[in-house]
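Yeah, one chain of the complex is gone here, protein chain that is, but the others are all in their spots.
What follows is subunit A.
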Amino acid sequence: MKVTIKEWNAVAAWRWDMPDDDVCGICRNPYDSTCSKCKYPGDDCPLLLGECNHSFHMHCIFSWLRQESAQEKCPMCRQPFKSKNQEAAAPEAGTQPVQPDTIAP
């Protein structure tokens, strides 16, 4: 018997490579979900890992680092927060962070 496949749909799931039940310490939403302001998880609302190995939604940690009182420290361990990821650097005080490419709605 020969079977001819006329049509097929591929389905894929994704998740961040993070522990299952972990939440962002700032917004308390799961890493796989978004920060409190975004609608779509994933590349639109990425995570940022610090050199201290604490991670947050990028938008959450940027909101914090923009505060003068944050003194550019990690909210968890109070060490200077530096991104481990080369592409996304911490914002300069008083400037808007560089937004990743977003998909137009």
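Keep in mind that, in the parts below, a contact is a pair of C-beta atoms (placed from the backbone, for glycine too) under 8 Å apart; a residue touches a chain by one contact, two chains touch by 3 or more; residues count from 1.
Just so we're on the same page, contacts and distances are computed from a predicted model.
Participant: With one chain of the assembly withheld, which option in "RNA polymerase II transcription factor B subunit 2", "Ubiquitin-conjugating enzyme E2 2", "Fibronectin type III and SPRY domain containing 2" or "GID complex catalytic subunit 2" matches that chain's UniProt protein name?
Facilitator: "Ubiquitin-conjugating enzyme E2 2"
Participant: So which of A:R15, A:K37 or A:K82 would be touching the chain we can't see?
Facilitator: Candidates A:R15, A:K37 or A:K82; residue touching the omitted chain: A:K37.
Participant: Since one chain isn't shown, list which residues of subunit A touch it in the complete complex.
Facilitator: Considering the whole complex, subunit A reaches the absent chain at 25-29, 36-37, 60, 63-64, 67, 69, 75-76, 78.
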